[in-house]
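Heads up, the thing below is written out as structure tokens.
With one protein chain removed, the remaining protein chains of the complex are shown where they sit.
What follows is subunit A.
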């Protein structure tokens, strides 16, 4: 059984939200305030979470408040739909199930749970205004639209999820003490319980031990061992003496008449259940310092004889330990639904550890599926690490079983459904793309297959090439997809000079290199044609050579590069923008490449100089002063050379091709970097920037405006900004 759908209505920032969840891993990504925690809280409100205070609906904060209304909505609803219901689950919730599909095509039953809360409003409480002022009425019912019967507490307990708070204090949760999470986990762990040896007699045992009887054996159950320890403590000489003194020297003198008072100092006692709890609460869980002792049973056996010195490890490792504990518990309770809610598991973990965690979660949620990171790095993974894990975790596992042997029991346990939120592009990039759900603008966008415009091949491709930098796009409010380093480096500068602050607009530039531009664009395109989470601008080259370029660049006759005369301009363009739609638009250069088009648009001089300087990039690596001096000198040389070029070549097209040739001769990335610096230097005043704006190719400025969602009002707004300056 797994949570298949989640519908929110008027819950916090969501007026309406519908999410589809997969049986395995589901990861909520999105910027801050996108509603990641709201989604997880909504699930907690419906199913409850083990070991935590019950989530409550807050009359002030949980009801959606539309900006055009004077007060929050009066009613909120959260609906969870559970699918994949096993027969055992079906019988357990049989009075609550809904059978979808029609008689001809019956479908497996599903379980709907709907929580409806009403905010106290003035109209609702005519007479008893003050009494019900803060009381939110909450109803949890089953059935589609909540038309079924009440969902009772004991039934709800079976759906209880395991919830890991964000930035939780793992150290405290794992330490000993009253109601510690560890004691709760251990109490549920069946291994602790066992056959009770009620016959155990502490007195007899101690006397047998004293007489050196070889036949004595320790009691088996924890409870009896606790009794033994209690006995030893109570009979300790110091304790006995204190007890005797208290009784004889004080209490007896205070007693009235024949009423002899006497006291007993002993270990607290009570019902078995209570005593077991007290015992378990004495336990704490700490990570051992890494070293051979942890892996080698003999060494660790020796270490156990003297109490190991334990240094608590950092918060990150404590977090890992805590999660391991919770997963242990989750995997053991057969009757409970294995749903795990985690907020920001990356807290305190460095990127490599994050990846390891994700890999572990994946092995629990989607056996047989490993993260892209693992697939990619498996060959490269240090053999030492592999050997390590084999030794520590799976002695019995066949050595040839590969990496899977590291989680020996992953397959035998029930797969767990995980709903997790993250801020980490590292995690986002390594997770199966289909498991991501992008939250943006009060909407949810699942990236599962079939929900996006991506086809199966795209998923495989993207899984290979998506990295942490590119994964920024999941957290952005606008995306510019570019095909080269030059664009990636230059666009922020151009935007800044145009008065567009990309950072302020939350726009990410994703450099996809030479391949797959449209695959990236399709990530955020929806199969149902609703507008995606954010605008996507794809910037690409038109890649058509001017006719004269062949000779100037001395291209071989067989070159596949096309010239203007070789193409059908309309069809060519159509092919370039074929993937456009929804909020994705492709912006194509007017002629050939970025550099050529910049040159044609009026930045010829700057491009030429940047190209010349970039060629000498290696030489600028000296000490700052010399480099600075040399720079000025070279820049002047380049300036002269450009004047020469202008004089020699009057045809703007031919000249632009020659400028491009200079850039192409060196590193385009270096040239772009240099160009960015030159542009910043040369267009520093408001007046200069106005000139610059006229020299920027239209496709670039339009792409910037699209990505920042300032398409329409942009020109006016920008003019005002410039006037202010």
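The definition used in the following text is that a residue touches a chain if its C-beta (ideal position, glycine included) is under 8 Å from a C-beta of that chain, and two chains touch if they have at least 3 such contacts; residues count from 1.
Assume contacts and distances are computed from a predicted model.
Protein name for the hidden chain, per its UniProt entry and selected from "Group 1 truncated hemoglobin", "DsbE family thiol:disulfide interchange protein", "ATP-dependent helicase" or "Sugar ABC transporter permease": "ATP-dependent helicase". From the options A:13, A:59, A:83 or A:158, the residue with contact to the chain not on display is A:158. When the whole complex is considered, the residue among A:72, A:92 or A:697 that touches the unshown chain is A:92.
The residue from A:23, A:120 or A:143 that touches the chain not shown here is A:143. The chain not shown here touches subunit A at positions 87-103, 106, 109, 123-124, 126-127, 143-145, 147-149, 152-155, 157-158, 335.
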